[in-house]
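Quick one: this structure, given as structure tokens, is what I'll be asking you about.
Note that one protein chain of the assembly has been removed; the remaining protein chains are unaltered in position.
Here the chain labels run A and B in written order, and each chain numbers its own residues starting at 1.
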Amino acid sequence: MDSALIPEGVKRCPTWQFIIWIGVVGAVMMWGVFAILLVYIKGLNQTNMNNAYGFALWIWADLTVIALGGGAFFTGFLRYIIGKDELKHIINYAVLIGFICYSSALLILGFDVGQPLRAWFIFWHANVHSMLTEVAFCLTCYFGVLCIEYLPLALENRQIDKVPFFHHLSHNMHEIMAVFAATGAFLSFFHQGSLGGVPGVMFGRPFGFREGVLIWPWTFFLFTWSAAAGGPCFTILITKITEKAVRKKLVKDNVIELLAKISGWMLVGYMVAKIIDTWYWAAFTAPSKGFTLMDFYANNPGSVYGIWILIAEIGVCGVLPALILITDKGRKNRIALFLAVLLAVLGVCLNRWVMVLQVLAVPVLTFENWAQYLPSWQEIATTILPVAYGIIMISLSYRYLPVFPQERELNPIEAPVSQTQEQLPEPETPPAGAEPEPSPSGS
Amino acid sequence: MEKENSKKFGMVIDLDKCTGCGSCMVACMAENNIPFREDETDKLLSVSWMHVYRLTNVKPFPDTEECYLPRPCQHCEGHHGHSPCVSVCPATATDYDMDTGIVSQIYTRCFGCRYCMAACPYHVRQFNWWDPLWPDGMEKSLNPNVSVRMRGVVEKCSFCIHRYQLAKDQAYMEGRREIEEDEYQTACTQACPAGAITFGDLNNPKHAVYQMVKPDKKNGGKPKNPKAFRLLERLGTNAKVYYLSSREWVRRAGDNYLKTEGQAKHA
Partner (left out) sequence: MKIDRRSFLSFVIGGAAGTALSPLPWKLTDDIAIWSQNWPWTPVPQKGEVSYLNSTCTLCPGGCGILVRKVGERVVKLEGMEGHPVNDGGLCTLGLAGTQLLYGPTRVKTPLKKVNGAWRKISWNAAIAEIVEKLSDLRSKGLPHTVACISGSDRGTVPELFNRFLTVYGSPNFMRTSSIQDSYELTLFLTQGVRAMAGFDVANADFILSFGSGLIEGWESPVYMFRAKSTLRENGGRMDQIEPRLSKTAAKSDKWIAISPGTEGALALGLAHVIIKEKLYNKKFVDTYTSGFEAHKKLVIDGYPPDIVSKITGVDTATITALAKDFARARKPLAICGRGKGYIPGSLQEFLAIHTLNALVGNINQTGGIWAVPEPDYISWPEVEMDKIASNGLQQERVDGAGSKAYPYARYLLGRLPEVINSSQDSPIQVLFVTTANPMYAMPDTQAVAKAFEKIPFVVSFSSFLDETAVNADLILPNHVFLERYEDVPAAHGFPKPIIGLARPVIEPLFNTQHSGDVIIQIANELGGPIADAFPWDSYDACLEETLADKWDALVEDGYWSDEVFSAADWSTAFETDSAKFEFTNEDIESLPRYNPLKAKGDEAHYPLVLIPYDSMRLASGHIGSPPFLIKSVEDYILTANDVLVEVNPATANEYGLKDGKYAFLRTPKGNARVKVRVFDGIMPGLVAIPRGLGHTAFGRFLAGKGVHYNALIGPVEDPASGHDAAWGIRAKLSKT
């Protein structure tokens, strides 16, 4: 039915299957939309946030998707600026994931604020001292860049490409993509960093506060770094999940391994910096305010914020994946690679969680207690919404756009047997249920 | 920058006198059009510019002691007016006024991002989670000098700045350039039945607040009076609300100290 739209030389599942799949995911998304409407109509009392938890699940989701969307800028940076040409086989997907992440982030911000109708005051009445102002400007500009980066891919749809204007536009945009990639990298550096600055500048919150250089606290650089390290891991993770879901190899191993290797070394660097930062903070910054490290991790209800969280973030989800990714053996082992990128992604998620929620949970006044928070269903639904939205975007793009340049080569329709061991006897697309699961961190 | 004749309005609360009765809270609610709901027992969802904390010395019966600590906005000066909240507001909806030392809040500009709430260690900033509604007829008691806030914005204690404006207007009409100490007093100061709250200009050595705490200008306004302290002095918030207590454990409860640190160094 929609075969005219499907790229040439690839096989896609039947239309009815696709519609059911989109319908199921769409239902989840509508649940989120319903929750958004409730929030808009009734206000933020629909959440379980309170005056101690002014930031909660949504801001975490925001920071996380932006960090994980960092795969787009960093892969672009490697491809266009550094000149790692192999990465052109994955850059489309990285851009798509980035686009999804950033549009989700903007969506979340759109209902997270108490007065969305005048949220544009952030531009009109901008306060140059605020990290959020920096975030807002860079984020919006970078989202524009992502749109521009995604546009040529969208224009490559078989039918659109037939229009000469769009064909030429797409071609010309490819030519100058390096400029946008550079702009994107520049903007990303600042807004990723500014998001790190959000907790880092809060000198009233000893758990988040960090010293730094000039106006930038150390968390500024740590956030950028962790996004550059964790973002590509997320791109790999989603690629791997997509491959699993559609039961096809889509990107060649050497491309994945290159990206994994770079991520691994980035992660190593990040871990060194993070450990130094944590040590300095625990040994000097916090004590100067009257806190020991364990004041931040002990005596909270249910040990929700026990020291385990620091061990998990730095050890299990930091050092361990870094070590796997920098070894050739680790990268070559499919399970180890998958585990490593998954852990690295979880590490970034955990870091953002801690830097948003634990900052607020730790009592600062000596006569206050740990603040407690459990998200309401409305918050959960609205946070799952971007995941569903991402799955739909990926499904649509995969079906109708040539996202993976190597797909045709890796999966020739005529000669299935000659291909890798992955091939099934019948190279059909899988049933709807086998499509990508929502990843733990949203996409 | 701070000018020659800049004021620095501040408050001194004598915790030896404070009885924890709550008059300051109610006076503030009545003065500043604070909304109320049927269930206000979840204090983290409740708007109250003034909050009275209960401190205890954590000793078992019968050595238990308590102290009550009213907490308005601390009107932090931070470093050169960069109080924890002012510097983070993305829309310039809150500002540090160098002429008065008051941290203001523009409700119609605030769009409810709540960054300031996260940044404030004193929890003085509260969010309007609900539409403020008054039962039929009760809106008649609203004060026209203070605008009613709408749902979705952050609000906080203003040191009753409208009273300063009214006092200045009055002085201007009478041909005076300066107002007297008693012409500008906050609603809580005025109402306190125990006389525990004193309000005035910390830059003016003639004012009671100055004489009570003797702020050390060279040292970020730290009190020279050994019985005086500020909350979370070590964070460098440079607050303008001072507390007096003759009890060591109370003064120590005002800030965080490492176990290895001996007795508090407040003064």
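Here, contacts are C-beta pairs under 8 Å (C-beta built on N, C-alpha and C of every residue); 3 or more make two chains touch, one makes a residue touch a chain.
On a predicted model such as this, the values are computed, not experimentally measured, just so you know.
Undergrad: Could you list, sorted by label, every displayed chain in contact with the chain left out?
TA: Hidden chain contacts in the full assembly come out as A, B.
Undergrad: One chain isn't shown here. Among B:Met25, B:Cys89 or B:Ile179, which residue touches it?
TA: Only one of B:Met25, B:Cys89 or B:Ile179 touches the chain omitted from view, namely B:Met25.
Undergrad: For the full complex, which residue in A:Thr64, A:Gln115, A:Asn300 or A:Asn411 touches the chain that was left out?
TA: Of the listed residues, the one touching the omitted chain is A:Gln115.
Undergrad: Residue by residue, what part of subunit B touches the chain that was omitted?
TA: 16-17, 19-23, 25-27, 29-31, 33-34, 36, 38-43, 46, 48, 54, 56, 59-62, 64-68, 108, 131-144, 146-151, 190-196
Undergrad: To test your reading of the contact rule: which positions on subunit A touch the chain that is missing from view?
TA: 115, 117-118, 120-121
Following the convention adopted for this analysis, only the chains that are shown with their structure count from here on.
Undergrad: Report the residues of subunit B in contact with subunit A in the complex, numbered from low to high.
TA: Touch list, subunit B to subunit A: 42, 44-46, 53-55, 69, 78, 82, 84, 86-93, 109-115, 117-123, 125-131, 150-154, 231-232, 234-237, 253-259, 261.
Undergrad: In their shared complex, at which residues does subunit A touch subunit B?
TA: 43-45, 49-55, 112-116, 118-119, 121-122, 124-127, 129-133, 136, 198, 201-206, 287-292, 295, 359-360, 364-368, 371
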